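Input: one structure, supplied below.
This view holds just a subset of the chains, kept in their places.
Labels run A and B following the written order; every chain starts at residue 1.
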Amino acid sequence: MLTVGVVGGTGYTGAELLRLLIMHPQVELKYVTSRSESGSKVADLFPNLRGFTDLCFTEPAAETLSECDVVFFATPNGTAMKMVPELIKQGVRVVDLAADFRLQDARVWKQWYGMDHACVDVLSDAVYGLPEINRAAIKSATVVANPGCYPTAVTLGFLPLIENNLVDDQHLIADAKSGVSGAGRGASVATLQAESAENFKAYAVDGHRHLPEIKQTLGRVATHDIGLTFVPHLVPMIRGIEASLYATLAVDLAADFTTDLHQLYNQRYADEPFVDVLDPGTIPETRSVKGANTCRISIFRPQQGNTIVVSSVIDNLVKGAAGQAIQNMNIMFDLEETLGLNQVALLP
Amino acid sequence: MLTVGVVGGTGYTGAELLRLLIMHPQVELKYVTSRSESGSKVADLFPNLRGFTDLCFTEPAAETLSECDVVFFATPNGTAMKMVPELIKQGVRVVDLAADFRLQDARVWKQWYGMDHACVDVLSDAVYGLPEINRAAIKSATVVANPGCYPTAVTLGFLPLIENNLVDDQHLIADAKSGVSGAGRGASVATLQAESAENFKAYAVDGHRHLPEIKQTLGRVATHDIGLTFVPHLVPMIRGIEASLYATLAVDLAADFTTDLHQLYNQRYADEPFVDVLDPGTIPETRSVKGANTCRISIFRPQQGNTIVVSSVIDNLVKGAAGQAIQNMNIMFDLEETLGLNQVALLP
């Protein structure tokens, strides 16, 4: 049994982490911290947990958290980087669901997140926790930077194309759409149901924080900088991300392109337990992964032209956050990678 | 391991049954039948099941279904009663999620469902599968009539009041609200999203089929006919039922009533794994049971008057259908009653 702590358990990624950890057969959930809710029952805040846990929120403290084998941070950006150095000194391993350890270049981090990075040395050892790319490094990582929700959907969708140099990687387009839980559980006017329901809009068109993260990952795969236009949109539903990805076949390929893209994707993800390449002509829908740790992907070449279209869906709170965090934990501690993550998505 | 068949697996109760059976550790799902989808993969219809089952829909046939220990009917009303006699002759036990075996009086059945009952003898032996009332009888039942969704929420909400003769049982009021999955998966204009979303209305005010079912159950508990006004409403959400129940304290009690209603409910349901009485002042919400087999209940006496208000919530597809069916199966086959039913509700 792993002894587990969760720092910042009052948001949606925290809530989802608790749901999954509670059902995980090898986890003993020991601490759930929250400054604002300290002392109150976790199940009073999240009534779905009634009957499953008697834990109360506690103040976050290195002394107690250091009793854990692994600590998850489901905190706002900028919190984990202040506590992690102390924890890893105590031998604790960490999965950070925020952005603190996602961008390897501290200057880029500062540019997009507006703060100096608090532990650049830890940052340089942190492993980007996308198992489909970094499984081996995750195994031995002390600190895992759990990927952002959009980056997970977009990266897994583009990956086989980039790995095989099939497309013009200077003009990639990712038109992504997310349910409102992605905006978090903080009080806000913009995601009141009366504002965001029955509405659809793009946001952050000029630049979203997940842009440098996606570019970093795909750039490493390509071994050079890639060019990406990334436009996120807000969908009037609670959970789910769909990313429609557009890429132009590389010039020299376009003329007589015969690669079976579907087969290429199928082979790439054949051994991945949480990536499901759909049959040709089948389009993924977000509800097929609601509550599940799966990324479903389809590839199209409309009118046999030279534009490739990929549609990639995940549950932003599961494969895009809490589920992937647990997948990383399983890998780090040599557990079956799918342990505790085999729930069937809730449909309808 | 139990060998299990599902007849009529293309509707929402069927889909939910499949989701839960697939995750049940003591179930081998052997047949899922559908005349319309025969031959096609179950996971093609319900993409959340991809990776969990390779089963194809088959034609419903007594020869094959009789290989099963238990067969669930998730068919339209009037189908099960035609196939069940043959199956039970072969030693199969049956849980019917439709209404065929819910009303003990075949004339009342005909009045509300518009057909003659096809097997009155089987009907008289069928057990109404509300474990909180009929657990012992369910254990040895050959045919279990799985309760309707509204009757489950309403009956569990009124039960302690009726059992203890605390209220005027001739003027009970149940104002119930259901998500649209309760209307089924058949093509229909009325539950198109463009019709039912952003809309709220009562329906069947003059009389709903679940009225005689509730009256039968509560009448048995009271040992006399009870009077009930039952008004269902359609809520623009997918899953969930909330029933607000109103009852007047019995005349002789009202003057100096001192019973602690909360304690009464708590005691009544203390040993029930799937009924959760909330703390005084706390109001249940349907999302707290989304995907879970739990019924959550609160009791109020506004302004200390003589009207008692009970709010009772369930997931109509789980405790109101598929989950309760599996709870019944567990009881029938001496399995742990909660086996396969311990998922935490999906929130948000």
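Just so it is clear, contacts are C-beta pairs under 8 Å (C-beta built on N, C-alpha and C of every residue); 3 or more make two chains touch, one makes a residue touch a chain.
It should be emphasised that the depicted structure is a prediction, and the values quoted were computed from it without experimental measurement.
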{"item": "Oligomeric state of the whole complex, in copies, if 2 are shown", "value": "4"}
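The criterion applied here is as follows: only the chains that are shown with their structure count from here on.
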{"item": "Rotation, 0 to 180 degrees and nearest 5, that superposes chain A on copy chain B via CA atoms", "value": "180"}
{"item": "Geometric centre distance via CA averages, chain B-chain A, whole Å", "value": "37"}
{"item": "Touching residues on chain B, where the partner in the complex is chain A", "value": "12, 15, 19, 22-23, 46-52, 181, 185, 198, 238-239, 276, 284-285, 287-292, 294, 296, 342-348"}
